[in-house]
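The following block contains the structure, expressed as structure tokens.
What you see is the complex with one protein chain gone and the rest in place.
Moving on to subunit A:
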Amino acid sequence: MTTHNHDTPNPYHESARDDAENKALTERVNKMEALLLEKGLVSQDALDKLTDIYENDLGPMNGANVVARAWIDPDFKKRLFENATSAIAELGYGGLQGEHMVAVENTPEIHNIVVCTLCSCYPWPVLGLPPAWYKSFAYRSKVVIEPRKVLAEFGTTLADDVEVRVWDSSAEIRYLVIPERPEGTENLSESELAAIVERDSMIGVTKVSAP
């Protein structure tokens, strides 16, 4: 279960800007766009193509397909933990910000969480662009020192003897958490399994629930 505290005032929230701020930023960005186009530093069709890819092609459904395959195919799972980049490429995913993938497995004994404390590095080919919470100062700063408090904010509690491993993405390696397969999903198909794998479970702040 996820706790949604979006009613809590937080000046650092991405969508906390008022109309005046958005208007000023829109004007500033439009000027920059006109400038870059005029100077030949960008082309409009490249900008349009990038929008299309990141709004339509890439997203957590890709990562969910990787997780579902790992749950049903032990050989794939083995390859995934040996070389995640090539195993993920078998499903057709890879590229920018996913050049060097590592998969980490959540088990009853070990719980993995991913962060980038210095900026907001994130495995774009399998999860798309990061949600605002992942980029928030609150998450970036706190998860390395108080991971269990962070998990509690997402409604996730772990037994004291579970080892929490926080992966700080400081280089070009990108981490994908393979969450535990929930009980009661033995009869689900691969696509049905993929449908229950939510983004946050692949960052490691939640667990996957049976439907």
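By definition in this document, a residue touches a chain if its C-beta (ideal position, glycine included) is under 8 Å from a C-beta of that chain, and two chains touch if they have at least 3 such contacts; residues count from 1.
In the analysis below, contacts and distances are computed from a predicted model.
Novice: Suppose you had to identify the omitted chain by its UniProt name; would it be "Nitrile hydratase subunit beta", "Dihydroorotate dehydrogenase B (NAD(+)), electron transfer subunit", "N-Acetyl-D-glucosamine ABC transport system, sugar-binding protein" or "Branched-chain amino acid ABC transporter permease"?
Specialist: "Nitrile hydratase subunit beta"
Novice: Using the touch definition up top, pick the residue from A:A87, A:V126, A:V150 or A:V208 that touches the left-out chain.
Specialist: The one listed residue touching the chain not shown is A:V150.
Novice: Since one chain has been left out of the picture, which residues of subunit A touch it in the full complex?
Specialist: 2-6, 8, 10-17, 22, 25-26, 28-36, 38-43, 45-51, 53-55, 59, 94-100, 115, 117-120, 125, 128-129, 131-133, 135-142, 144-148, 150, 153-154, 160-161, 163-173
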